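As you look at this complex, bear in mind that one protein chain is not there, while each of the others sits in place.
Up next is subunit A:
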Amino acid sequence: MEHYPRVCVMGEDVGHYGGSYKVTKDLAKKFGDLRVLDTPIAENSFTGMAIGAAMTGIRPVVEGMNMGFLLLAFNQISDNCGMLHYTSGGQFTIPTVIRGPGGVGRQPGAEHSQMLEFYFQSIPGIQMVACSTPYNAKGLMKAAIRSENPVVLFELVLLYNLKERIPDEMRYHVMQAAKTLVNKGYDPEVIDIRSLKPFDLYTIGNSVKKTHRVLIVEECMRTGGIGASLTAAINENFRYYLDTPIVCLSSKDVPAPYAGTLEEWTVVQPPQIVTAVEQLCEL
């Protein structure tokens, strides 16, 4: 924001409150109320407003207080953010960044725990990225702001309080499982997919060519999740390199329950990952 005066932030409680997860803390004091805009609770409209501002020269960063609230802005994100560059014949660009924290953790209940990448993945014209560590969050955010394309940036709620280079929950589970597997004598290669749309099939492909077995671990729902898309993409492109069918471990197709024990069982846990890998390797 210092380097580019046209970059501004819009969202609920981003200004004086500093962001509901303190992401934009003190920015309003430094840059003023118009550059760090506290909006009323009208997601569809302020996302549309960000799009209108982007069309006329500003580079807004829209914060959905919770990723689930972006559902309310779906009309604007899909029709305007994604498609407007195309329907205007390339005349208007929409250099917005829409970000939102989501995911399970600390028992926020069903509606606040959603991971919504899979709803947005079909929208043509947007790029989606997800960050998994505080370190790559910064890099992704900078790249997203600089990009001329609209970018939706998915963050994990649990990441926010971390000061060290500790990865997010799913990555953490996977790394734990990987450690167990290494101890058991396996040689897993872990790829942390940060670009959800488009997929980085090159890196994935190189790994498939080496290992010939793929296990996808994600926090999305099983049905229609990013993992499902990725399974299709890998099958299409690297069919002959696979020794076994692709296995996809995702959250169960249930709303996230409030109770701690139930919540834990909706998402993939490290022992499940280890078992899945072992099964894959036996085939």
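By definition in this document, a residue touches a chain if its C-beta (ideal position, glycine included) is under 8 Å from a C-beta of that chain, and two chains touch if they have at least 3 such contacts; residues count from 1.
Rule of thumb we're sticking to: contacts and distances are computed from a predicted model.
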UniProt protein name of the chain not shown, from "Probable beta-1,4-xylosyltransferase IRX10L", "Pyruvate dehydrogenase E1 component subunit alpha", "Acyl carrier protein" or "Trafficking protein particle complex subunit 2-like protein": "Pyruvate dehydrogenase E1 component subunit alpha"
Contact with the hidden chain (one of A:Val23, A:Ala50, A:Leu116 or A:Val214): A:Ala50
Options A:Phe92, A:Tyr119, A:Tyr186 or A:Trp265, residue touching the unrepresented chain: A:Phe92
For subunit A, the residues touching the chain missing from this view: 5-6, 8, 32, 34-35, 39-40, 42, 44-58, 75-76, 79-80, 84-95, 124-125, 127, 147-149, 195, 197-202, 205, 237-238
